[in-house]
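Apart from one protein chain that is not included, each protein chain of the complex appears where it belongs.
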Amino acid sequence: MSKIACQDTLITKKRHLSQDYFSLTFSPVSRANRCVPGQFIHLLLPSTDVTFRRAFSVASVSEDGNELEIIFRVVGRGTTLLAGLAKGDRVNILVPLGNRFTIPRKNERVLLIGGGIGFPPMMFLASRLLAKGHPADKIEFFYGGRSKDDILERTRIKKLGVRFHPVTEDGSFGEKGLVTQPVERVISEATGEKMRMYACGPEPMLKAVEALGVKYGIPGEISVEAPMPCGFGVCLGCVLPLKAGGYTRVCTDGPVYPFGEVVL
Amino acid sequence: MSKIACQDTLITKKRHLSQDYFSLTFSPVSRANRCVPGQFIHLLLPSTDVTFRRAFSVASVSEDGNELEIIFRVVGRGTTLLAGLAKGDRVNILVPLGNRFTIPRKNERVLLIGGGIGFPPMMFLASRLLAKGHPADKIEFFYGGRSKDDILERTRIKKLGVRFHPVTEDGSFGEKGLVTQPVERVISEATGEKMRMYACGPEPMLKAVEALGVKYGIPGEISVEAPMPCGFGVCLGCVLPLKAGGYTRVCTDGPVYPFGEVVL
Amino acid sequence: MTPDLKVQLAGIEFANPIMTASGCCGYGEELAGVFPLSKLGALVTKSITLKPRLGHPPPRTAETASGMLNAIGLANVGIDQFVAEKVPFLATQKTRIIVNVAGSKLQEYIEVATRLDDCEVVDMIELNISCPNVDEGGMEFGADPKMTEKSVAAVKKVFSRPVIAKLSPNVTSIVQIAQAAEQGGADAFSIINSLVGTSIDIETRRPRLTNNRGGLTGPAIKPVALAMVDAVYRSGCRPPIIGIGGIADYRDVVEFMLCGASAVQIGTALFIAPDTPVKIARDLKAYLKRTKLQSVTELIGKVKRY
Partner (left out) sequence: MTPDLKVQLAGIEFANPIMTASGCCGYGEELAGVFPLSKLGALVTKSITLKPRLGHPPPRTAETASGMLNAIGLANVGIDQFVAEKVPFLATQKTRIIVNVAGSKLQEYIEVATRLDDCEVVDMIELNISCPNVDEGGMEFGADPKMTEKSVAAVKKVFSRPVIAKLSPNVTSIVQIAQAAEQGGADAFSIINSLVGTSIDIETRRPRLTNNRGGLTGPAIKPVALAMVDAVYRSGCRPPIIGIGGIADYRDVVEFMLCGASAVQIGTALFIAPDTPVKIARDLKAYLKRTKLQSVTELIGKVKRY
């Protein structure tokens, strides 16, 4: 019985990041200070054009714990409506929802792997790890996208001081190819160091990352998606099959799972 | 089979007239030049929060026939949504709909009676009559409202040069009382002149105006309202009973009816 | 090659699968002011009864979430005036004409259908068997398999062209009713008519319809309509299905056709956007092109069920 705040909040900042990508900051948000990387909010659009809320990973939380940021991509009706909202508009959010990424030990090399719109929780995790004193040079930030326009918040990520590995399929920014390439290179170059992987992104990427984890015996976690009618565990609509049998509710048992737990 | 244009148009001007009252100008509007006083448009809100279109009388049409204005009051969900739209927003309208006011002969004294948000078609009628050469001093413009804030576009009406009779229930602007008072006074003061009345406003006002028409033997027309699912005659949802029996479709047979025709 | 929208139902060819639903396009005159009716596969008239009917007192309609309620009360000019005043206009229109027939006694259906048999412009009759059946104490014809079969068979006897049975969704098993209609000789099914519903004004405490209840239509009912079309199609009934219920854009049409509809009717959406049929025809063509289909008929029943 974890406490969830169902609250009205205001859009206090809206940034158009590139093409279909936006950042929204909400304030005031009670319980924002409780949000940890991996968790998400469930947002109610002020229109009956969509029935369900929409889930978005927490991308950042302000130091005073009053502001919460999400970064999203316009893909359908809900996100189109969301992109149409403006500073000052009111939305209702449920927060905080979901489980969290395991915090690695300080001596572990951390491989954060974000694919496309999967990067916001990775960014949140990076900054939290830094705040907790994880050495910046032990944090590798892999970020894959189709082309330059899909690699967002580049300055912000660079500013963190982590080791940034941008990758684009068309080579228009960073390394050309798939994000798993540099991941595998960093893994094979590492010598005897303990490592841990975290990934969020499209399913094929998550599968590839899990495969790397198995191949090199590196533990890790993935953050997965599912359509979420309720977001807080009561509807049983967001389930994914578990390898061990049965189903898991992504909204409460997830969205973060250790490698190999869910059937993707 | 009158031609109706089902068209997307843009809000090119938005004016907040007072409290809950707004004026919206749409452009380009094909067939706007065909609109005559008494006719209305049927507006589709860009949201499934309401199912039906909403009907609004034409308040004015620009000289080039490209712009069309409505004036409305926020009373419920649809008009709240409409008030939330901004310059540049797109809406879909059906235009022109409904029948029209009978054009009086030039020697007739014309009594235009608008109650509350019933004044826009009266204003349109006044300016069209003036444009057709009806003498301004033969046009009496009665405009009743609860208080000062309900008497809109005062400068605009005065500029027309017609005889303006504002009336408010609380006396905060113009004469104190009901709009039918000055109407009856003007009627009784008139000497042998031919007169014709036109009214649009709340039902009790329309009834009172009809009663004056009967009492003094003055012909006239009222513009009535009804909820309108389709607005162009196919659903049979907007009917009002006729005194002669049967029903009339307000959207196509109306909204303008001679005194005594519909059961209010 | 531009994809082909033509469909065949009961041996009749339609320019496209898009029809306007009964009660939502009058007798065609007003709609012809919005777009040429030749753009339609067919026009289905308001229900015609033997005698003229004024319908229920207002209010007759109410808005609901993504839908509406109506209790028009079968207001119509009656068969005499229909033939005298409406048929001549319809005869000039380059589209298929389907006349919807209603009644509260079987004899009424028979008489109206008999009259319509003489109107050559009437391509098909659509039987509205969702009216309360006075003979049988008020239960709808269409809620009872036996009465359904009987009324379809009776009309088939007097009307020489194809007869569509328009089925009510307010039943335990629409498949059973469809089978009865097929037994009676139905050449096609229209699925569905409106769902029974109501709405109350909490300030006046009065129903929003003088009839106390009405028919729910519009996007809200689409999932129900689709499931019923799917069920009848899966049941293996022979007559083709005309899908109806909440259709507002080409996507809805594709859904209905994938579930087994050979054509569709547009009702409530005409009030929201009267040019919906024209837009759907255009978008449907684009969809067929995009999915590399030559003919819209290739969609019929092609849903990949789990």
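Letters A, B and C mark the chains as written, and numbering starts fresh at 1 in each.
Assume a residue touches a chain if its C-beta (ideal position, glycine included) is under 8 Å from a C-beta of that chain, and two chains touch if they have at least 3 such contacts.
Because the structure is a prediction, the values reported are computed rather than measured.
Chemist: Quick one: which shown chains sit in contact with the chain that's not drawn?
Modeler: Taken over the complete structure, the missing chain's partners among displayed chains are A, C.
Chemist: Touching the absent chain in the whole complex: find that residue among A:G84, A:G161, A:P204 or A:P241.
Modeler: A:P241
Chemist: Could you tell me which of C:T198, C:S235 or C:T297 touches the chain that is not displayed?
Modeler: Within the whole complex, the residue contacting the unshown chain is C:T198.
Chemist: One chain isn't shown here. Among A:L44, A:L130 or A:L160, which residue touches it?
Modeler: Looking across A:L44, A:L130 or A:L160, the contact with the absent chain belongs to A:L44.
Chemist: Tell me which residue among A:G177, A:P219 or A:G233 touches the hidden chain in the full complex.
Modeler: A:G233
Chemist: For the chain that's not shown, point to the residue among C:P17, C:G55, C:G184 or C:G246 touching it.
Modeler: That would be C:G246, which touches the missing chain.
Chemist: Just checking the interface: what residues of subunit C touch the absent partner chain?
Modeler: Here the touching residues of subunit C are 64-67, 69, 143, 170-173, 195-200, 202, 204-207, 209-213, 216, 218-224, 226-227, 230, 246, 251, 254-255, 258-259, 287, 302-306.
Chemist: In terms of residues, what is the contact footprint of the unshown chain on subunit A?
Modeler: 1-4, 6, 44, 48, 50-53, 92, 94, 226-227, 229-241, 246-247, 252
The rule we apply is simple: only the chains that are shown with their structure count from here on.
Chemist: Going by the touch rule set out above, what shape does the chain contact graph take here: line, ring, star, complete or other?
Modeler: It is a line, because the chains touch in a row without closing up.
Chemist: If we define chain centres by averaging CA atoms, which chain lands farthest from subunit C? Would you check?
Modeler: A
Chemist: Between subunit A and subunit B, what's the gap in Å when you average each chain's C-alpha atoms?
Modeler: 55
Chemist: For subunit A, jot down the residues that touch at least 2 other chains.
Modeler: 48
Chemist: In subunit C, which residues are in touch with two or more of the other chains?
Modeler: 66
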